[in-house]
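In this view, the complex is presented without one of its protein chains, the others remaining in place.
After this line comes subunit A, so read on.
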Amino acid sequence: MDGGTELSLSIAHIVQRLKGSHLHSQIERQAKDCLHQPEIKLESLKDDVRSFLKTSGWERKLQNAVYRELHVQLPRSHPTAPPEHLKEPLAYMRKAQASWEKRVLKSLNSMSTELEVPLARMRPAAEQKELANKWNEMGTDEPDLSRFRPVYAPKDFLEVLISLRNPNHDSSEDISARSHWGLIQVPLNVRDIPQLRQAYAELNLTTGQLGIDDHAHIRPDLFESEYVQVGKKVLAEQDSAAAQQYSRQGCPTGLRADLWALILNSTNQPQDVMHYEQLTAGVIQHDLLVDNLIYKDVKLTASNDDYYFVFEDFLYQVLLCFSRDTAVLDHFKYNSATPPKSYIQGKVGDEECAVVYPPNGVIPFHGFSMYVAPLCFLYNEPSKLYSVFREMYIRYFFRLHSISSSPSGIVSLCLQFERLLQTHLPQLFYHLREIGAQPLRIAFKWMVRGFSGYLSTDQLLLLWDRILGYDSLEVVAVLAAAVFAFRAENLMEVTSLASAEAVLADLSTLKVVPLIQIFLFATAI
């Protein structure tokens, strides 16, 4: 297919998706209303309306909406490619994801049977009323969650990734130039430092960065003040693409909330608030087994964290609503995962009674709430917080817990981490391997959570600035390698996995931007 046809198809897809959206009707209304204005002439109707929409800022809003669609667009593919190929092109990865999902579903089914708790049920009226009353303080509830256990933990998932094999891959050669010391054995294409230097050029040593050049000891007029002014201009222009580019050097704390919302094209208009309220109603009406898993996860992780325990109530609200949101099902077109299916009232096979469980198709695992927790520092209005979280999930976070060949997928990130370490710190990698402390076993839990809960919040937000700015999770793998590089001296001294874990247990004092910068731009190649 030539470029012209591909472009037309893309345009047609985006038009189809934006048609009938709230933005569409708003622009129509604006166009209709502007006909009353004197400068709109009948002879040049089309052009005059167009220039009106431009000057009033509506064209920019449309641009942002199109830009957002480009982010969640299906990957370009051949017309004969079946839908499963769009989710994941490699057959053996699809198979591995399917069997992992089956395991998770079996586990959920047996939990439901053993505990005699239905997967979903309608709440009786009295219970609905009670929940509605204490909606804002669900944290005060102390339900008995001891019987519930998380469906899976990151380390279970790691074992699955380690066992991934390409049946067509020749791993018979013991001594080969490309022998890989790490745990991931699939030959995905991951970028090395020279390529990363080109891709992440804005992080180089000579470009100002927030996280380095806004340090208290450095005079603000050298970088910070002007950078903040540029940020304000970007917000005034309301341009998503400009905000994304800006975010590569970091977002100033005061502007970050608005900048992220702009990059994600996350609005908080009446229809968004209404949608959130509809989700709330969904939570109140039906009780799901996964709700207990969410409660348990929040209690075990965020509530125990010094930075995030204050947001406990918000986390319940956002995560419970998230699991009722059928709009999330859209992202399964490009996610290698498939939403679990069930039938109401036991009517198995009756497609009229087929439903998705949970309604958003995402089964939370241990640590899931940590995707939301850092956002609570930026947004204090639940519907806005929800909107931003949902967009971040369907663009980035879903890749951290599904098996795919995507360059931002967790498999690629793990492989990239191991390759970076083996290439640039071979002595360290060899030593850790010898003492039975495979680096990935330590770094995996950081990467699966995007470092949430391991870094201090301000540093985490600086990291997530770059994820948004570069539209990729690669920085997470780079940071993981950089942390090992930073603590290399101590790690060379240890003689067991436990002591290696101890050296890397506390990352809360780390400054991420200098670490990434030094690893990418100051490592000798």
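As a convention for this text, a contact is a pair of C-beta atoms (placed from the backbone, for glycine too) under 8 Å apart; a residue touches a chain by one contact, two chains touch by 3 or more; residues count from 1.
The rule is simple: contacts and distances are computed from a predicted model.
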Legend entry - Among "ATP synthase subunit s, mitochondrial", "Molecular chaperone MKKS", "Bola-like protein" or "Nicolin-1 isoform X2", the UniProt name of the subunit that does not appear here: "Nicolin-1 isoform X2"
Inset, instruction - Kindly state which of the options A:N133, A:N168 or A:Q198 is in contact with the chain not pictured. - result: A:N168
Legend entry - Residue, one of A:Q229, A:Q278, A:N380 or A:T495, that touches the chain absent here: A:Q278
Inset, instruction - From the listed residues A:Y67, A:W181, A:F309 or A:Y343, report the one that touches the chain absent from this view. - result: A:Y343
Inset, instruction - Would you mind spotting which of A:A81, A:A201 or A:A505 touches the chain that isn't drawn? - result: A:A81
Legend entry - On subunit A, residues whose C-beta touches the chain left out of the figure: 1-2, 16-17, 19-21, 24-25, 28, 31-32, 42-43, 45-46, 77-81, 85, 89-91, 102, 105-106, 108-109, 112-113, 118-122, 166, 168-170, 173, 176, 178, 186-189, 275, 278, 282, 286, 324-327, 329, 340-346, 348, 352-353, 355-357, 359, 405
